[in-house]
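Removed: one protein chain of the complex. Kept in place: all other protein chains.
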Amino acid sequence: MVRIQEEGFDIQSEVKKIKPSDESDIGALVTFVGYVRDFKDNKSDTLSSMEIEFYPGMTEKALIEIEEKARRAWDVFDVNIIHRFGKLNLNDEIVLVAVTSAHRTEAFRACEFIIDFLKTDAPFWKKEIGLKSESWVDVNKKDYEKVNKWY
Amino acid sequence: MVRIQEEGFDIQSEVKKIKPSDESDIGALVTFVGYVRDFKDNKSDTLSSMEIEFYPGMTEKALIEIEEKARRAWDVFDVNIIHRFGKLNLNDEIVLVAVTSAHRTEAFRACEFIIDFLKTDAPFWKKEIGLKSESWVDVNKKDYEKVNKWY
Amino acid sequence: MIKVLFFAKLREELRINELDIEYKAEVASIRDLISYLRQEYQQIDNVKNIKAAVNQELVLDWDLSLNDGDEVAFFPPITGG
Partner (left out) sequence: MIKVLFFAKLREELRINELDIEYKAEVASIRDLISYLRQEYQQIDNVKNIKAAVNQELVLDWDLSLNDGDEVAFFPPITGG
């Protein structure tokens, strides 16, 4: 299940969608949430907000493909991926990846796999807006190293 | 932060305790929830409830120690561990491990480390109550293999 | 006709998000298309490591031929999540 939306989300409600109370084969849920955080390197400015852009049509397809890859790799029960777009404030949640499974190890692997691939394969772009300046976020080479480790 | 309680928990509220909206150094949250699931092997019976027993005093200490180990191993911002005891029903949540960090990889590692060690080092015992019979859960050898991989 | 889309920093540099280009020999591949665009939009070179997608699929081989009716997108490296 994949959603791109402007609004925030409530983790508990999103979890209920993939762990309904009558699905008694599910033993494990692993959830990742990414937040808008303050600048790491630029100590002379403070982040005030973030603008997130995406490619309507392609981004949804990319997310669905990542979910399918994860389902092929691990015995997962259900997946819930939400990514926000538009203007987000400092401390807002950006992304949710929630995975249910019979066993915890598969849920951990699938959840981390999805967020790792989302970072390199799903067309989203972030612009950080500080009090003094704004700039598009630079690509993080570590994200590509992480994705390569899955192969 | 460690709690042993009879009541259930709301993931969103528990997350807020370790990701307050003014902690803008946090970029990642990873959450694990374990649920009461139906029998895997025993196809001739259906699980109706579970009884969880613990060792007051020792169990809290064990959980605190696991949290401290995780904090020494990874650069983690905060940790929230809840384990329920008493009578739980099928599909009830048993345990929560939530970890916040600047970066996702550390949050994933620390969360999985904590639940892996909780399974072998925190004195809890589960009794599965089926419609026809009841029995104490057998130890899962895989849990010990997983813990050994961390060393 | 080829529909060309620009995103993020590239969209801002070029001050355009969408463009329709007549399908012709000069835009027969992604590489050709970007050379063609560069004539009018030199600012393309202000963005490093441009990525391309054809019909919403990332394309690594820029010599891939384009077909009439294709949707081609150019954008900087992905930074979501």
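Letters are used for the chains, namely A, B and C, taken in the order the chains are written, and counting of residues starts over at 1 for each.
Operating definition for what follows: a contact is a pair of C-beta atoms (placed from the backbone, for glycine too) under 8 Å apart; a residue touches a chain by one contact, two chains touch by 3 or more.
Keep in mind the model is a prediction, meaning the values are calculated, not measured.
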Partner chains on view for the chain not depicted: B
Of B:10, B:25, B:53 or B:75, the residue in touch with the unshown chain: B:53
Sole contact to the chain not displayed, among B:11, B:79, B:94 or B:129: B:94
Footprint left on chain B by the chain that the document does not show: 34, 52-55, 57-58, 61, 83, 94-95, 115, 118-127, 136-140
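The criterion applied here is as follows: only the chains that are shown with their structure count from here on.
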Maximum centroid distance from chain B, chain identifier (CA atoms): C
Geometric centre distance via CA averages, chain B-chain A, whole Å: 23
Separation of mean Cα positions, chain C and chain A [Å, integer]: 26
Sites on chain C at which at least two other chains make contact: none
Chain B: positions in contact with at least two other chains: none
